[in-house]
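Excluded from the complex is one protein chain; the other protein chains are retained at their positions.
Each chain carries a letter (A and B) given by its place in the written order, and its residues are counted from 1.
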Amino acid sequence: MNNKEEIEDLIDSHEEDFILNVGPQHPSTHGVLHLKIKLHGETVTDVQLHMGYIHRSIEKMCEASSYRNFIYLTSRMDYLSAHMNNQACAMAVEKGMALEIPPRAKIIRVLMSELTRIASHTLWWSSAGLDLGAVTPFFVGFRDREDILDIFEETCGARLTMNYNVPGGVMYDIHPNFQRRVKEFMKKFNKRHHEYDELLTGNVIFQGRMKGVGYLSPEDAVSNGCSGPVARGSGVSCDVRKWLPYDGYENVQFDEILETKGDCFARYQVRMKEMLQSAKIIEQLIDNIPEGDFQAKTKNVIKLPKGEFYSRVETARGELGVYIISDGSMNPYRIKFRSPNFCNLSALKHMTIGGKIGDLVAIMASLDLIIPDIDR
Amino acid sequence: MKFIYDFSYLTTKIHNWLYLHCSNLWVTIWEMVIVGLCILLLFVVLGLTFVYMERKVAAFMQLRLGPNRVGPKGTLQALADTFKLLLKEGLTPSASDKFLFYVAPFIVIIVSMLALAPIPFAKGLQMYDLNIGVFYVSAVSSVSVIGILMVGWSSYNKYSLLGAMRSGAQIVSYELSAGLSLVAIVALAGSMSLNDIVESQRTGWWIFKGHIPAIIAFIIFIIAGTAELNRAPFDMAEAEQELTGGFHTEITGMRFAMFFLAEYVNMFIVCAIGATLFLGGWMPFHVGHLEGFNHIMDFIPPFVWFIGKTFFLVWVIMWFRWTFPRLRIDQLLTLEWKYLMPISLMNMLLVALIVIMKWHF
Partner (left out) sequence: MTNEELKNFITAHTHEVTFEESQFLNAFVPSEKIHSLAKYLRENSFAGFDYLFCLSGVDWKDHFMVVYHLTSRKFRHSIVLKVKIADRNNPTVDTVCDIWKVAELMEREVYDLFGVKFNNHPDLRRLFLDDTWGFPLRKDYKDDITIVSL
């Protein structure tokens, strides 16, 4: 690997500019992202981002919807943590109404969030293996994800875009089979997580591809606004569930996983251990769901008072912020979604320059980007 | 039925029958035609078998069933794939170098066919027993890299060029280790002719008789052979997730089928050479001079032994593909030049010492 001065010389000189388009249709960018990389042999000297291939102007559409309806658009932003997106929007509206939701709704929301987190990390693990060339993890990971999605389908009616959270609580009560199925799944999951480690984590080739690659220092992580496993892999403590607990997370025992190395393998380890922490949270709560209402009483047409409301939620990829500006009418005046993947992406250029193309793929796998969340 | 134990009965019968009916020149020509037809048949059978085997092996390792609709237990799947490939449109990029683009697939197929010449499939079933058999196979299989570089360059596509460059560097490097590991067995057996090497394993396979250096050479040969074939974990050249298709991004239809077929036949050749040199080829499992045990082992025909050993090695190579992620190109080349090459050289010295001091069995 070239040293820093040589890389900077290469970037400044324009000789032998070999420009390669990675994307927008590409098997390993997780969505439609267009990267123009300048190569010198196999070394990357520059990365230019071109986004917007899946820009659906969700923020503008929200201005034309009511406060109940705009939540359904947000499932499609980061579709792997759809439940948490909806939760953030519902929380923002509830802040505006100054509404307290019943404890049963809170616990159900937390259970669903943690199941979504496990499902999202399982899919991430499968595609990380696939990006690096190991095809088998894809099938192994999806086998577990199918169990979770079946549980969702029974209660919420949908597998991917659940639309289960509403301002005031959750839309329906949980299915009678829910507790039994989740407990069965938890028993299987703890054994299967061990399989994941055996298949990929301990593999020498995998570690050689991920260790020492894509270093992100803590200062750069904070300056680039990174959050979630990307920042926690560099040692930055930023879990919103711990820092600003919401919806019942203050009563649950779990650890915030921090790794200090800052390379791709550290981010990988953070996500693997987070899956186990989510399993721990679910085990604490599954037997203690309080009785009561699953939805607080709200008017049919919600009007928020004039003002601004910001809610923050920890999705599987980082901190999602929903910023609602209301002028007192039925429709929101302006909604801004602070998406975690947008800020994680701004760290990509810094991490990739100086590495090889193979490193670019490993870095994208460890950043776990969902492009519709970036483009909104 | 004696010929299943010794094919020379059959071949001499055919040879004599031809002699009775034709002149010398025509005998040679007819024999060449028969051998050519057998090779083509072998290609077809190998292609179909390996496609089916790869998909089933992959499926069982990935917790699923694999092809099970077309034909009983999916056995006709490979035929369906062949028809599909025949019917696909063969596109040529308009700015490509037409001559190189057309010629490249033929080079790889010709190389595969040539390398099949000295391999002994069974006792008496060998195309041509060259006295430099090992050297010939090693030399001929190096020519395939030219085909890959040709197609990468002539595709007029940056992805293909990158893939072909990577592949070229990789194949050229790993040939060294593969060749050196074969030298270990040549030194132990004392001859480069493949028939002699198989005969010398009458008292036991070289992997047992040659103990330490032979085992090291075998491991290096399997690793280097997988790298020569551009198969995972060394398939940087066609890494789907990085380069979309690598050197075969732009080839479609029958041309792609030829590359595909050549890769599978090369896999067969590498495993056949490994089986012949290290695991005894068509020689049954003998233990020293235990006559009774050896006689029992001789009941299984040599052809079955050869196919069994070769397919076992093929299965091991397929197992690698579905378990390991792939190495980055600089890690791949580091593995060869900094690890495998010095080990092979040391191994060569070790085997020379063992042969001189007669410390092998």
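Criterion: a residue touches a chain if its C-beta (ideal position, glycine included) is under 8 Å from a C-beta of that chain, and two chains touch if they have at least 3 such contacts.
Please read these numbers as outputs of a predicted model, since none were measured by experiment.
Engineer: What are the shown chains that the omitted chain is in contact with?
Structural biologist: A
Engineer: With the full complex in mind, choose from A:257, A:345 or A:362 the residue touching the hidden chain.
Structural biologist: Within the whole complex, the residue contacting the unshown chain is A:345.
Engineer: For the chain that's not shown, point to the residue among A:77, A:148 or A:238 touching it.
Structural biologist: In the full complex, the listed residue that touches the missing chain is A:238.
Engineer: Which residue, A:319, A:359 or A:373, contacts the hidden chain when the whole complex is considered?
Structural biologist: Hidden-chain contact among the options goes to A:319.
Engineer: What residue numbers in chain A mark contact with the hidden partner chain?
Structural biologist: Contact residues on chain A toward the absent chain are 51-52, 55, 57, 59-60, 64, 95, 220, 222-225, 227, 236-238, 243, 307-310, 319, 321, 323, 325, 333-334, 336, 338, 342-343, 345-346, 350, 375.
The definition used in the following text is that only the chains that are shown with their structure count from here on.
Engineer: Quick check on the complex: what are the chain A residues that touch chain B?
Structural biologist: Within the complex, chain A touches chain B at residues 18, 20, 26-28, 42, 129-136, 138-140, 143, 199-200, 203, 205-206, 208-209, 356-361.
Engineer: Within their complex, state which residues of chain B touch chain A.
Structural biologist: Checking each residue of chain B against chain A gives 58, 61-64, 158-159, 162, 232-233, 235-236, 239-244, 322-331.
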